[in-house]
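The complex appears here without one of its protein chains, the remainder shown in place.
Now for subunit A:
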Amino acid sequence: MKKQLKIIAYCRIKNNAISLNGKSIITKDKDLSFSDFAKQIYKEKQLAYPKFFKMDNLCKLAFLTSEFLFEAAKLDSEIIKNTGIVLSNKASSLDTDRKHQDTINDKDNYFPSPAVFVYTLANIMIGEISIRHQIKGENAFFVSEKFNETLIEHYASSLIINRKSSHILCGWVDVDNNNYDAFMYLVAEEGSYNYSKEIIKNIYTQN
(Lines give C-alpha, C1' and ligand atoms only; values in the text may rest on other atoms or scores of the structure.)
Protein backbone atom coordinates (compact mmCIF):
# COMPACT_ATOMS: atom_id res chain seq x y z
CA MET A 1 0.00 0.00 0.00
CA LYS A 2 1.95 3.01 -1.28
CA LYS A 3 1.28 6.43 0.23
CA GLN A 4 1.60 9.82 -1.47
CA LEU A 5 4.13 11.80 0.51
CA LYS A 6 4.77 15.55 0.63
CA ILE A 7 7.84 17.67 1.33
CA ILE A 8 7.51 19.99 4.33
CA ALA A 9 10.78 21.88 3.81
CA TYR A 10 14.19 21.44 2.21
CA CYS A 11 17.61 22.97 2.74
CA ARG A 12 20.84 22.96 0.77
CA ILE A 13 24.30 24.02 1.92
CA LYS A 14 27.20 24.01 -0.53
CA ASN A 15 29.84 26.40 -1.91
CA ASN A 16 29.46 28.52 1.26
CA ALA A 17 25.84 29.33 0.40
CA ILE A 18 22.57 28.26 2.00
CA SER A 19 19.20 27.92 0.31
CA LEU A 20 15.93 27.07 2.01
CA ASN A 21 12.90 25.82 0.09
CA GLY A 22 14.61 26.80 -3.14
CA LYS A 23 15.38 30.39 -2.10
CA SER A 24 18.92 31.57 -1.45
CA ILE A 25 19.12 32.90 2.12
CA ILE A 26 22.84 33.23 2.87
CA THR A 27 25.89 33.58 0.60
CA LYS A 28 29.43 33.88 1.91
CA ASP A 29 32.82 34.31 0.31
CA LYS A 30 33.62 31.15 -1.66
CA ASP A 31 37.24 31.25 -0.46
CA LEU A 32 36.33 30.75 3.20
CA SER A 33 37.26 27.35 4.59
CA PHE A 34 34.30 25.23 5.66
CA SER A 35 35.17 25.62 9.35
CA ASP A 36 35.26 29.42 9.06
CA PHE A 37 32.03 29.41 7.10
CA ALA A 38 30.37 27.19 9.72
CA LYS A 39 31.62 29.41 12.56
CA GLN A 40 30.19 32.53 10.88
CA ILE A 41 26.80 30.89 10.41
CA TYR A 42 26.79 29.68 14.01
CA LYS A 43 27.50 33.22 15.27
CA GLU A 44 25.02 34.95 12.97
CA LYS A 45 22.27 32.55 14.00
CA GLN A 46 23.19 33.07 17.69
CA LEU A 47 22.88 29.34 18.27
CA ALA A 48 24.36 29.25 21.82
CA TYR A 49 25.09 25.51 21.63
CA PRO A 50 28.71 25.05 22.80
CA LYS A 51 28.75 21.35 21.80
CA PHE A 52 28.94 22.64 18.22
CA PHE A 53 32.62 23.47 18.68
CA LYS A 54 33.49 19.89 19.64
CA MET A 55 31.95 18.50 16.45
CA ASP A 56 33.93 17.51 13.37
CA ASN A 57 33.14 19.21 10.06
CA LEU A 58 30.71 16.47 9.00
CA CYS A 59 28.60 16.88 12.14
CA LYS A 60 28.79 20.69 11.95
CA LEU A 61 27.45 20.56 8.40
CA ALA A 62 24.63 18.16 9.32
CA PHE A 63 23.81 20.15 12.44
CA LEU A 64 23.57 23.51 10.63
CA THR A 65 21.46 22.09 7.78
CA SER A 66 19.02 20.54 10.25
CA GLU A 67 18.83 23.83 12.22
CA PHE A 68 17.54 25.71 9.15
CA LEU A 69 15.22 22.86 8.24
CA PHE A 70 13.55 22.45 11.65
CA GLU A 71 13.23 26.23 12.01
CA ALA A 72 11.37 26.40 8.71
CA ALA A 73 9.25 23.28 9.35
CA LYS A 74 7.76 24.52 12.67
CA LEU A 75 6.83 21.03 13.84
CA ASP A 76 5.08 20.20 17.08
CA SER A 77 7.52 18.82 19.70
CA GLU A 78 5.59 15.52 19.92
CA ILE A 79 6.10 15.01 16.17
CA ILE A 80 9.77 15.97 16.35
CA LYS A 81 10.32 13.41 19.14
CA ASN A 82 9.26 10.55 16.88
CA THR A 83 10.77 11.82 13.61
CA GLY A 84 12.79 9.26 11.67
CA ILE A 85 16.24 10.23 10.41
CA VAL A 86 17.56 8.69 7.17
CA LEU A 87 20.82 10.21 6.03
CA SER A 88 23.51 9.18 3.56
CA ASN A 89 26.80 10.14 1.97
CA LYS A 90 29.76 8.81 0.01
CA ALA A 91 32.81 9.37 2.21
CA SER A 92 31.28 8.07 5.45
CA SER A 93 33.52 9.62 8.16
CA LEU A 94 36.75 9.34 6.13
CA ASP A 95 37.49 13.05 6.57
CA THR A 96 37.94 12.47 10.32
CA ASP A 97 39.20 8.88 9.89
CA ARG A 98 42.30 10.31 8.19
CA LYS A 99 42.89 12.59 11.18
CA HIS A 100 42.69 9.63 13.59
CA GLN A 101 44.99 7.61 11.31
CA ASP A 102 47.56 10.45 11.49
CA THR A 103 47.71 10.05 15.28
CA ILE A 104 48.77 6.38 15.06
CA ASN A 105 51.06 6.21 12.01
CA ASP A 106 54.18 7.02 13.98
CA LYS A 107 54.91 4.74 16.94
CA ASP A 108 57.23 7.39 18.44
CA ASN A 109 54.55 10.04 18.19
CA TYR A 110 51.43 8.05 19.07
CA PHE A 111 48.53 10.14 20.34
CA PRO A 112 45.06 8.69 19.51
CA SER A 113 42.38 10.84 21.12
CA PRO A 114 38.83 9.90 22.14
CA ALA A 115 37.66 13.37 21.04
CA VAL A 116 38.68 12.55 17.45
CA PHE A 117 37.90 8.81 17.49
CA VAL A 118 34.27 9.31 18.47
CA TYR A 119 33.72 11.17 15.18
CA THR A 120 35.06 8.27 13.07
CA LEU A 121 31.46 7.13 12.50
CA ALA A 122 29.19 8.87 10.01
CA ASN A 123 26.04 8.11 12.02
CA ILE A 124 27.31 10.35 14.84
CA MET A 125 25.67 13.19 12.89
CA ILE A 126 22.31 11.50 13.50
CA GLY A 127 23.18 11.35 17.20
CA GLU A 128 24.07 15.06 17.28
CA ILE A 129 20.82 16.07 15.56
CA SER A 130 18.84 13.73 17.85
CA ILE A 131 20.39 15.22 20.99
CA ARG A 132 19.82 18.80 19.80
CA HIS A 133 16.12 18.25 19.00
CA GLN A 134 15.40 15.36 21.41
CA ILE A 135 14.50 13.01 18.56
CA LYS A 136 14.05 9.38 19.59
CA GLY A 137 12.70 8.04 16.31
CA GLU A 138 14.05 5.55 13.77
CA ASN A 139 17.65 5.98 12.53
CA ALA A 140 19.58 4.73 9.53
CA PHE A 141 22.74 5.83 7.78
CA PHE A 142 23.41 4.67 4.20
CA VAL A 143 26.53 5.04 2.07
CA SER A 144 26.40 5.27 -1.71
CA GLU A 145 28.57 6.44 -4.61
CA LYS A 146 26.28 9.44 -5.18
CA PHE A 147 23.04 10.77 -3.69
CA ASN A 148 20.57 7.92 -4.23
CA GLU A 149 17.11 9.49 -4.00
CA THR A 150 15.46 6.14 -4.79
CA LEU A 151 17.04 4.34 -1.85
CA ILE A 152 16.11 7.16 0.54
CA GLU A 153 12.54 7.25 -0.83
CA HIS A 154 12.18 3.49 -0.37
CA TYR A 155 13.36 3.60 3.21
CA ALA A 156 11.44 6.75 4.22
CA SER A 157 8.25 5.32 2.69
CA SER A 158 8.82 1.98 4.43
CA LEU A 159 9.12 3.72 7.81
CA ILE A 160 5.88 5.65 7.23
CA ILE A 161 3.94 2.67 5.82
CA ASN A 162 5.19 0.39 8.65
CA ARG A 163 4.02 3.10 11.13
CA LYS A 164 7.46 3.59 12.66
CA SER A 165 7.54 7.37 12.14
CA SER A 166 5.12 9.88 10.60
CA HIS A 167 7.80 12.40 9.62
CA ILE A 168 11.21 11.59 8.16
CA LEU A 169 14.30 13.80 7.96
CA CYS A 170 16.05 12.62 4.80
CA GLY A 171 19.21 13.67 3.06
CA TRP A 172 22.79 13.64 1.94
CA VAL A 173 25.62 15.13 4.02
CA ASP A 174 29.13 14.59 2.68
CA VAL A 175 32.49 16.05 3.71
CA ASP A 176 35.69 14.88 2.04
CA ASN A 177 38.89 16.92 2.39
CA ASN A 178 37.99 20.40 1.11
CA ASN A 179 34.69 19.42 -0.49
CA TYR A 180 31.33 19.38 1.20
CA ASP A 181 27.69 19.11 0.21
CA ALA A 182 24.52 18.94 2.28
CA PHE A 183 20.91 18.49 1.19
CA MET A 184 18.16 17.70 3.69
CA TYR A 185 14.40 17.49 3.36
CA LEU A 186 11.54 16.62 5.66
CA VAL A 187 8.80 14.36 4.30
CA ALA A 188 5.41 13.36 5.71
CA GLU A 189 1.90 12.61 4.47
CA GLU A 190 1.11 16.32 4.56
CA GLY A 191 3.35 19.17 3.48
CA SER A 192 3.74 22.23 1.25
CA TYR A 193 5.51 20.70 -1.74
CA ASN A 194 4.85 17.68 -3.92
CA TYR A 195 7.21 14.77 -3.41
CA SER A 196 8.59 12.13 -5.69
CA LYS A 197 12.08 10.86 -6.21
CA GLU A 198 12.16 12.74 -9.54
CA ILE A 199 11.23 16.02 -7.80
CA ILE A 200 13.91 15.41 -5.16
CA LYS A 201 16.47 14.66 -7.83
CA ASN A 202 15.57 17.88 -9.66
CA ILE A 203 15.83 19.97 -6.51
CA TYR A 204 19.17 18.36 -5.68
CA THR A 205 20.66 18.94 -9.13
CA GLN A 206 19.28 22.48 -9.62
CA ASN A 207 19.96 24.04 -6.21
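The definition used in the following text is that contacts are C-beta pairs under 8 Å (C-beta built on N, C-alpha and C of every residue); 3 or more make two chains touch, one makes a residue touch a chain; residues count from 1.
The rule is simple: contacts and distances are computed from a predicted model.
When the listed names "Rod shape-determining protein MreD", "3-oxoacyl-[acyl-carrier-protein] synthase-1", "Glycolate oxidase subunit GlcD" or "Sugar ABC transporter ATP-binding protein" are checked against UniProt, the chain not shown comes out as "3-oxoacyl-[acyl-carrier-protein] synthase-1". Looking at A:Gln40, A:Asn57 or A:Asn148, the residue that reaches the missing chain in the full complex is A:Asn148.
Only one of the listed residues, A:Gln101, A:Asn179 or A:Ser196, touches the absent chain: A:Gln101. Among A:Cys11, A:Ile41 or A:Leu159, the one in contact with the hidden chain is A:Leu159. Seen across the whole complex, the unshown chain contacts subunit A at 2, 85, 90-92, 94, 97-98, 100-101, 103-105, 107, 110, 112-114, 117-118, 120-128, 130-131, 133-145, 148, 151, 154-155, 157-159, 161-162, 164.
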